[in-house]
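Left out: one protein chain. Kept in place: all the others.
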Amino acid sequence: MKLTLLNAIIAVSIAIGFAALNAAYLVWAERRGAGRIQRRPGPNINGPLGLLQPPLDGIKLMAKQLIIPGGADKALFIAAPVLAMAPAIMSFVTIPFSDAIIAHDLNIGVLVLFAFASLGSISLLFAGWSSRNKYAVMSAMRAVSQAIAYEIPMLITVITVVLIVGSMSLTDIVLAQKGGIWNWYIFPLRSGLFNPLMMMSFLIFFICSLAETNRAPFDLGEAESELVAGFHTEYGSMGFGLFFMGEYANIVIGACLTTILFLGGWGCPFGLYPGVWWFIIKIYLIIATIIWIRWTFPRTTIYGLLNLSWKILIPLSLFNLLLTAGLLKVF
Amino acid sequence: MSEPVRIQADETFVLNVGPQHPATHGVLRVKMEMDGEYIVNAETVIGYIHRMHEKMAELKTYPQYYMNLSRMDYLGALGYCHGHVLLVEKASKIEVPERAEYIRAITVELNRIASHLFWFGAFVMDLGGFSPLMYALQDREYILDILERITGSRLTYSYYRFGGIYNDVDEQFVESTRKFIPRMRKSLKKYHRLVTGNIIFRKRLEGNALLSRETCRKYGASSAVARGSGINYDVRKNEPYSVYPEFDFDIPVYSEGDSMARYKVRMEEMEQSLRIIEQGLDKLPDGPIMPKKPPKIIKPPVGDYYQAVETARGNFGIRLISDGTKNPYRLKLRSPTYSNMHLFDESCRGLLIMDALAFMGSLDLVIPEIDR
Amino acid sequence: MILEKTHTALAVLFPETTIDDSQIGAVEEVPAKEEEKGAKKTPEPRKNGVILRDYAVHGYHVDIQLAPSQLREAVAIVDSLDYFIESITGVDWIKEEQMEVIYDFSRYDFDLCRVVIRTRVPRDQPSLPSITSIYAGANWHERETHDFFGIKFEDHPHLVPLLLPEDADFHPLLKDFKA
Partner (left out) sequence: MVSYFSEIFSGLWSLLVGLSITFKEFFSPSVTVEYPYETLKMPERFRGHIQLIADEEGNPNCIVCMMCQRACPSGCISLAGKKEEGQKKKVLTKYILDFTTCSLCGSCVESCNFSALEFSKEYNLASTRKEDYIIDLKKRLEENNS
């Protein structure tokens, strides 16, 4: 895709459309999934199978009044939700949905993605600090320490994959995994790569993406049973709506990254005709497991979470990096 | 407990884990002086739902008051009515037929399981896991249906009368309870695999808020709070009343004193209650459910009587000072959660707020029972 | 076994009553019998002393009445014998112009013995030494009794209304309390 103004506008609008639609209907999927797990139907009144629920929620959120608490730092208070949503949408630019469908293929695609990802934790800090609420400040502190602790193992596992592929562009990473399921990086079967720990690095990457998006057992930022509602306690209508969409957009990006890095992007498991539908299937499978994990496990403590990262994930991922480098040297 | 951690914090802020807070399960306020996320010291403020049950007792006659008891702790209401009824029968020497005592024991144990199930769901939800609450409430629904069929209401049963019970149980009650027991055992196994074995859950609870035997003794804690710290105290065993001597069941005691021990004690108490119900159903004698000529007017002789009963939340003591008239001169309700909650202030110093709220969940609080 | 130990330990508090040791020796208490018999005429107010009550009838074993000054001493003895505090009850005897405070102690082990300590204070300015220093668990019980009866507990760390609103100056459980 040549980078002309028109193409850029079309690409960004498709990215926003994809992110917004995804965020809305992932909320519906999560509530239905949670309902099914807890043996209750989930939203089923508005529209068939409750499909009209997300648009109605959106309208309800927009209709509500956006209240800015007295004494809140107005500039930061308004900037926080925007900062939560903007990087999430911008990251869709470099994600290759299939060899033809890609907004703009940068040869440093991975770096751009992680630059935008780190902006997310800043928005949590802004929201927590600016809403002048003790619970929000506490949750902001937690969210920042969690984001830092889990970015390091994530980057190390990404470096291992980039080391194997040799290029930072996401399309090259997917192309390197062309062919059937045995070429994917999740399995150590490739000739140049007999590293048995690749399955574990997939697991580490998956855990880190959960922690990065404040989800499932690591949702300390928005711990509803202690900190009331965490950093977005004071946010009313669309402020909360933006945070919500930001969170789900981040989940989609986490799923896309996991598929690109480890599950062979748009490649088909049997090497037949690859295409964007394989990519979509893999993303939604991973998102289903994320939702499934959320409704099964309790929340870890802050020290449990930091111990897990500093004492277990980082040593293992470092060891894996060294092992891969050594193996690449030998073969 | 190890010497309370003295955090010399230069500047702390006061956080109101206030009357409206998801973790307090009721209107209880804990003024916590915090240094960052560590609690420097805490002061519990209660009384938001205080209804002066003891004054109501003095203004009403005995038959007009017994339904108030089930409003004290609506999760395990039958235990409290049982205590009140036993006390008045002991004071005015009313004979209770064998069948009524057995039905009372069975329904109290069913109510105890229902209360423990609700605690289990709310406790795991406090720690972040939401689904076990739905499974626990679903199992609890079976018990409420069984009890609703015979008593007529789901939470605040006015089922016991002085001398017996309101109306008899039929064959379908026995049969549905028998069907309930294996299903409950199966779901208890499921809870153990889903929650007790879970490493996240274990990591959160082991070593959280250690309670020593001395602290429990100084505050008069009872039920799982005391039994989690190695105190083998259960009123059904220590001061046997009603038909409990006929049942053989044992009291789960763990000596670690942390929230995990309290959790395990309550989970095993459910299994013990199932055993009691089974034996109760086997030995259920037939016969009358009220004495031949039930006393028309209840007038216990002058004196001071005390009766302790083991409810789902602990040792519920009830003291009656009667002056021979239709109204009690003084009725003191010793509520177990009052003492269990009282030790929270001292034992939560130095904890993180997350651990303190997990500790509060393991105390199994029902706030209207603290405030009376 | 613990019953006799507690009994002898607490009897030491009342040297003057050891003369008529028949009262202590008799397991079935003497005053209780004439209490039932003479129910019509108001029984003469009970002297300070230790009485063994029949558990099946009353629900407790050892029943002690003592002067407020001896309260801390008795509670210290009970504390040393490993009892746990159960509750503190206030009673307003308006006819005798007195208020009674009843302390309940019971045991955790299977050697059951429930001890009840009673003290009487004049109704107009009731005040009692606080036992929070010995049993920390008595803190709320004393605050509650202060709320409902107005009994002041000397050197209680935090004697503010517990269950009643902060600015409550009324005491609901008094017999002459009008709502």
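Every chain is named by a letter (A, B and C) in the order it is written, and numbering of its residues begins at 1.
By our rule, a contact is a pair of C-beta atoms (placed from the backbone, for glycine too) under 8 Å apart; a residue touches a chain by one contact, two chains touch by 3 or more.
Predicted, not measured: the structure shown is a model, and the values here were computed from it.
**Student:** Indicate each shown chain that the hidden chain touches within the full complex.
**Tutor:** A, B
**Student:** Please identify which residue in B:Lys93, B:Arg149, B:Lys179 or B:Lys283 touches the non-displayed chain.
**Tutor:** Of these options, the touching residue for the absent chain is B:Arg149.
**Student:** For a quick check of understanding: of B:Thr12, B:Gln138 or B:Ser212, which residue touches the chain that isn't displayed?
**Tutor:** With B:Thr12, B:Gln138 or B:Ser212 as choices, the missing chain is touched by B:Gln138.
**Student:** What is the set of chain B residues that contact the non-displayed chain in the whole complex?
**Tutor:** 60, 63-68, 71, 131, 135, 138, 141, 145, 148-153, 156, 158, 166-167, 190, 193-195, 197-200, 202
**Student:** What chain A residues would touch the chain not displayed?
**Tutor:** Output for chain A: 33, 35-41, 292-293, 295-297, 312.
Operating definition for what follows: only the chains that are shown with their structure count from here on.
**Student:** For chain B and chain C, what's the span in angstrom between their mean Cα positions?
**Tutor:** 26
**Student:** When the C-alpha atoms of chain A and chain C are each averaged to a single point, how far apart are the two points in Å?
**Tutor:** Centre-to-centre distance between chain A and chain C: 65 Å.
**Student:** Provide the C-alpha centroid distance between chain A and chain B, rounded to the nearest whole angstrom.
**Tutor:** Here the centre of chain B sits 44 Å away from the centre of chain A.
**Student:** Could you pull out the residues of chain C that touch at least 2 other chains?
**Tutor:** In chain C, no residue touches two or more other chains.
**Student:** So which stretches of chain B touch two or more other chains?
**Tutor:** Residues: none.
**Student:** With touch defined as at the start, can you tell me which chain B residues reach chain A in the complex?
**Tutor:** Those in contact with chain A are residues 13, 15, 21-23, 36-37, 124-131, 134-135, 138, 194-195, 198, 200-201, 203-204, 352-355, 357.
**Student:** Which of the residues in chain B end up touching chain C in this complex?
**Tutor:** Those residues of chain B that touch chain C are 46-47, 50, 52, 54-55, 58, 87, 90, 216-221, 226, 231-233, 237-239, 301-308, 315, 317, 319, 321, 324, 329-330, 332, 334, 338-339, 342-343, 346, 371-372.
**Student:** Under the touch definition given earlier, write down the residues of chain C that touch chain B in their complex.
**Tutor:** Within the complex, chain C contacts chain B at residues 35-36, 39, 56-60, 82-87, 89, 91-92, 102, 104, 106-110, 112, 114, 116, 135-137, 139-140, 148, 161-165, 172-173.
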